[in-house]
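Every protein chain but one is kept in place in this view of the complex.
A and B are the chain letters, set down in written order, and residue numbers restart from 1 in every chain.
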Amino acid sequence: MSLDFKPGAFNGFFRDETFRDDFTYRNSPEGIRRFPFPFDRDDYMYSVNMEPHTSGRKGSVFEHTFDVDEHYVSEMIDRAKVLAEDPLRCQSLPHMTLAGWDLLELIMESKARDYPQWFSLTKDGNRWHWINRPLGIDQTFTFLDESTLPYGPFEYITRQTQGDFSLQDERDNDLWMDAGMITSQADWSLDFDIGMSFMEWHAPVPLAHEKGIFDRALKFLLKLQHGAPVRRFNWTMTVNPLLDTAPETYPKWGPTRTTLSQDNMGNKMHLRVELQALFRLPRSNAVAFSIRCYLGKFEELVTVPKWGRRLHRVVRDLHPDLAAYKGFLRNRDAMAQWLSAYDDGKPTSPGWWPED
Amino acid sequence: MSGGAKLNVRVAEVVEVNALIKRFRFVNRDGSPMPAFSGGSHIVVEMDDSGTRRLNPYSLMSDPEDRAGYEISVRRDDAGRGGSLYMHNHVKPGMEMVISYPVNLFALDSRARKHLMIAGGIGITPFLAQIAQLSHLGGKFELHYSARSKPLGAYMDRLTQAHPDRVHCYFDDEQQTIDLGRILSMQPLGTHLYVCGPKGMINWVLSTAEKMGWPIHALHHEEFLAPGTGKPFDVELAVSKKTITVGTTQSLLEAMEAAGVDAPYLCRGGACGQCETNVLRCDGQLLHRDHWLTPEDHASGQKIMPCVSRFEGKTLVIDR
Partner (left out) sequence: MTKTEFPPAIKSRPVYGVLAPRPGALHLIVADGDGAAAVTDLLAKASDRASMLASTHIIYTPGPDGTDRSADLAALGAAQCYRAPTIPTLLPRLQRVLIDAHMGTQFYLAGTEGLIGQAERDIMATGFPATDIQKEHRGSTVRRVQCVHCKGITENVATDPFKCSHCGLNLYVRDHYSRRLAAFQGVNIDAEDPGQIPQSVVKFK
């Protein structure tokens, strides 16, 4: 396959690594320290857990609107490969083009502001000039004119942005998932779910409906205002640093769940954290979900003593329906066993920061 | 996050459109572009009316792609609580004001094959922004706009000039009425209907469409209620541990804000649902004026929308 961009540099900062085949992905020591560990206490149950998506601690994944980290270039190469194999992973229903432009503007303006060393955006009216140095892209185009870009606006910008994206159209007091770029998903199919309402696409999630989580979340999101984005965490577990755990390819990656042992657990099992940020888009009144996936090997996470203790307790005590839904019920005991070596029973401090 | 994100603006222009309507243009104080918005959005304008804080919602009427400024049109209501009078009498070019980010409770359905718009009087304003947006993006629309008289038909000239085949105007004083039955019978499948204007007009359009078999999810309307006036009443705020008095020309929401109680809101017109509050004890009559709560909610006496609804009786305790 060919890439439509020329990766400028794996120099120094951006790692040259794979999320398939030989799986060379790993986090640098600095990368581990800034990992968004999602558990602020020693147990876990669903909650709406939304907070304003405002600029957070310097150096953390919350510092900027769209976090660009050491995996950026390699993740974008992986996305291009997934799309070459299956273009249905990126779809936008015809009425969502304007929302795609809204998202393109949001991402370009944010990245050019937050990372001027890598991205630049200059405007002459609707004539825009975008430079993405890490990916070697230099593009001049006309804002709101699809014919001036190599892809639709939604696909164009999400091929250059880490994390999955979906765009929700608001109609009839509901949010309809009518566009998505979904190549690093926790086992759900865009091609199947596109066009569904908020309740419909969350239908397979156990326990949360009964607790009224989705009713409250929808009510909250319908009030989401432009200029006031919010964020929340979600998480699951993945064997190997495989971004693309799609139902489409489940027969290929499903069997890896049977390959775990106490010897390879630390390297093969990954905590998969989704940092979900939600934005009201201005021209389309749509809502953008950015679903950013961070992968951390068990052996990397336990280098932070607090996280080792806590991860053990969460995995050990999780409700079995949730472990089944997250796809690790069959391995849960082995995971807890491996993690128990890093839990000395000492109390943990509240919050998720490593040093607190 | 009561009211959400705010914009600090300066009044750039005040234009007398006709005997009843003035147009106001706001620009960012620091000269930066205004946020883009979607046609049908409104903003909440904050006013300091010699000590009384007023927050009124107004539809944005300017072209959403005009990032240099926002425009609203305000119809003077001499019998109202004073918000429109304040805008007409006190707001001058150069004044600094605070407005909310745009919020859209009257959005176009982007999948519609065609948009059929029906406007009465000042109800034309959201359609002006929607038509501008559709003109950029190539959407199909048809507008039927009625006003009391030619002089009061704000913006009719610019609309008919720009879209002579799509805009149809009607004047009450010339006994012209919209032939609704004929218009509704001719629309292609996938048309969505939007109506904004006086309450009587909205009811007439919606009930006619329903009788003709239009699906309710293709019918959209927007009507901001003014909070209205009423007898003063006392309310106990259980969470804040305060008892406040709501004055004759004040809303319950405004009275809470005046007492320093932070309460959520978006539209302040009984439409968005943001300020919905549980009623803990009620010995008397809740005077519901919103169109957010269901008739069952109203009958239950367990919820109130403080932005427009009032109370008469002995004791009211709410969960705020």
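The definition used in the following text is that a residue touches a chain if its C-beta (ideal position, glycine included) is under 8 Å from a C-beta of that chain, and two chains touch if they have at least 3 such contacts.
Here the structure is a predicted model, which means the values were calculated and not measured.
**Student:** Tell me which residue among A:A84, A:M199 or A:A341 touches the hidden chain in the full complex.
**Tutor:** Once the missing chain is taken into account, the touching residue is A:M199.
**Student:** Pick from B:V27, B:A119, B:L184 or B:V205: which residue touches the chain that isn't shown?
**Tutor:** Residue touching the absent chain, from the options given: B:L184.
**Student:** Of the residues listed, A:D172, A:D317 or A:D333, which one is in contact with the missing chain?
**Tutor:** A:D172
**Student:** For the chain left out of this view, which of A:G56, A:P247 or A:G266 touches it?
**Tutor:** The missing chain is touched by A:P247.
**Student:** In terms of residues, what is the contact footprint of the unshown chain on chain A?
**Tutor:** Answer for chain A: residues 88, 172, 189, 191-196, 199-204, 209, 247-251, 254-255, 257-258, 330 touch the chain left out.
**Student:** Of the residues in chain B, which ones touch the absent chain?
**Tutor:** Chain B touches the missing chain through residues 109, 111-113, 184-193, 210-218.
We adopt the following convention: only the chains that are shown with their structure count from here on.
**Student:** Roughly how many whole angstrom separate the Cα centroids of chain A and chain B?
**Tutor:** 38
**Student:** Considering only the defined contacts, which chain B positions touch chain A in the complex?
**Tutor:** That would be residues 1, 4-5, 35-38, 40-41, 64, 101-104, 107, 109-111, 133, 136-137, 217, 266, 272-274 of chain B.
**Student:** Which residues of chain A touch chain B in the complex?
**Tutor:** Where chain A meets chain B, its residues are 52, 93, 95-96, 98, 102, 105, 144, 169-172, 223, 225-228, 282-285.
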